[in-house]
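With one protein chain removed, the remaining protein chains of the complex are shown where they sit.
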Amino acid sequence: MRRFALIAIPYAWLLALFLVPFLIVLKISLSDITLAIPPYEPTLDLSAGWEGLKTFFSGLDFENFTFLTTDDLYWKAYLSSLRIGAISTLITLCVGYPIAYGMAQSAPEWRPTLLMLVILPFWTSFLIRVYSWMGILSTEGVLNQFLLWTGLISEPLTILNTPTAVYIGIVYTYLPFMILPIYSALEKLDISLLEAAEDLGCSRLKAFWLVTIPLSRPGIIAGCFLVFIPAIGEFVIPSLLGGSRTLMIGKVLWEEFFNNRDWPVASAVAIILLLILIVPIILFQRNEQKQREAEG
Amino acid sequence: MRRFSWFNATSLTLGFAFLYMPMIILVIYSFNASKLVTVWGGFSTRWYGTLIRNEAFLDAAWVTLQVGVVSSTVATILGTMAAQVMVRAGRFPGRTLFSGMIYAPLVMPEVITGLSLLLLFIGIGLDRGIFTIILAHTTFSMCYVSVVVSSRLVAFDRALEEAALDLGCTHFEAFRLVTLPIIAPAVISGWLLAFTLSLDDLVIASFTAGPSATTLPMKIWSSVRLGVSPEINALSTLMIAVVTIGVVTASLLSKRASIRRQQEEREAFQVTP
Partner (left out) sequence: MAQPKPQTVFAPWTDPDAKPLIRFRNVTKRFGDFTAIDDLTLDIYEKEFFALLGPSGCGKTTMMRMLAGFESITEGTIELAGQDIAPVPPNKRAVNMMFQSYALFPHLSVWDNIAFGLRREGMEKDRMNTRVEEMLRLTRLERFAKRKPHQISGGQRQRVALARSLAKAPKLLLLDEPLGALDAKLRQDTQFELMDIQEKTGTTFVIVTHDQEEAMTVASRVAVMDEGRLMQVDTPAEIYEQPATTYVADFIGDVNLMKGNADPKEGFVLLDWAPNQPQIKAETSKNFAAGQELHYAIRPEKIAITAEKPAEAPNALQGKVLDIAYLGNISTYHVELPGGQIVKAQTANTRRLANRGFTWEDEVWLSWTATAGVLLES
């Protein structure tokens, strides 16, 4: 009885507020738009019994998905999200690895402080962190003022409202997600392994390449997925920094829903986005599992 | 491992400069007297004054606080239960689905979570407002809480619970008297995480809020979409200050506690039994 209640309460909550809503999205993505509010049909009328079920299912079709393929806005947005996600993941890795490496090699008494400094931005509002770049990257922003002052450029650069600003925003906000797993992999690394490699004739650089990198690989993989997966569905960053020229699927979904009020298409967009994310999510879970088994 | 080099020092300096420079600039510009956000017009705290007199912001902050406290408290209870189930309940029908539902919201894009919950609320005819935001926030933050608490429970020596049972506790007493006090730090960080996530959330709140309730992030969002605003700079500075003080204090406290503990352990072993 005790065990039953313990399982049933969170289970019921998640069923009602996670699984059922998700099924509704699935259902609406297969429905037709009407101008009535709520703007979709058919609705499942359980009181009509079997007939109701039949009309319900016969009303479902893949029209919205077909529509997504005909309008190139959508597949361009998916491709662009994937590209932006992949490129910014790579940049984040290049920026994050040296930081994680530097942290792991710092004096042990410094590490807790450095770790706190990496985690601190995570507790700070995401929205504010993205917003802070608006003042820096705009044409009259701090960065341009600084560059003009140094004389490196004579004309202000246009960075805000371009994909470059989106890359900067993603790298900036997701950097802690990259640093932390790599750091925890590097911290466990035994320095005697590097000494052994050098003892066996490796140069320092070679020892880094042959020992440090392979041993930190699980951390690298975890960090990349932790950046890539949320970056794909990102909405705030492209909306604030990307301007109208940057196409990302999270933004398309939002606009489809709030501006065009086309709920079935928004739902179909969501379903496809999830299908795209399933592969990296499964790969990520596998990596985590392997890690746990290796440690367990 | 420890090898000091200029390379490491440089990468750390540049890395942390990158992480903190934007926020520092934001803080500096919040004290800008000029209304033109890009031009420095001398030091002033006038934007803090306007901010405090801005009813809309205060209302939004109040809504956010209510949502945050209620949702993170419920999420902590549900998430701790879920963690207990994940780590302790063994096999039961539908376990795979359960763990799937715990992990999925962590990787689910916010736009999808928000959209699906909104469609549910409309479908069952629930009036949107503070209540629906609380439901939405509780749902996704309970998953985070559950992950934090389970990682502590996994490391928890099960013999402690068995010892409690052995000494006459019922299962619930064993949880209340032994498990809960020991995992309390994880439960508290779970609550703080849930609270922060709730305070931070724009997307899900926008979907589930409806016209009657506006949270602080929604309010910030609607002002910054039009560009940089000095009032938002001031607000951001306040939020950054609160978080910084909180995190630094917490980490100092935990550092002091761990130093004291280490010392006590050393002393314990110096006294021969």
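Just so it is clear, A and B label the chains in written order, and each chain counts residues from 1 on its own.
By our rule, a contact is a pair of C-beta atoms (placed from the backbone, for glycine too) under 8 Å apart; a residue touches a chain by one contact, two chains touch by 3 or more.
Source: prediction; values computed, not measured.
Contacts of the undisplayed chain with visible chains (whole complex): B.
The residue touching the chain not shown here, chosen from B:M23, B:L78, B:V178 or B:V228, is B:V178. The omitted chain makes contact with just one of the residues B:A9, B:L36, B:L97 or B:A163: B:A163. Across the interface with the omitted chain, chain B contributes residues 157, 159-160, 162-170, 173, 177-178, 181-182, 261, 264-265, 267-269, 271-273.
Convention: only the chains that are shown with their structure count from here on.
Our note on geometry: chain A versus chain B, Cα centroid distance of 18 Å, whole angstroms. Those residues of chain A lying in contact with chain B across their complex are 2-3, 6-7, 9-11, 13-15, 17-22, 24-25, 28, 38, 95-96, 98-99, 101-108, 112, 114, 116-121, 123-129, 131-136, 138, 140-142, 145, 172, 175-176, 179, 186, 189-191, 194, 229-230, 232-236, 239-240, 250, 253-254, 257, 263, 266-267, 270, 273-274, 277, 281, 284-285.
Within the complex formed with chain A, the chain B residues making contact are 1-5, 7-9, 11-12, 15-16, 18-20, 22-23, 25-26, 29, 37-38, 78-79, 81-82, 84-85, 89, 92, 94, 97-98, 101-105, 107-112, 115-117, 119-120, 122-123, 135-136, 138-139, 142, 146, 171-172, 196, 199-200, 202-203, 207, 217, 220-221, 224-225, 227-228, 232-233, 236, 239-240, 243-244, 246-248, 251, 255.
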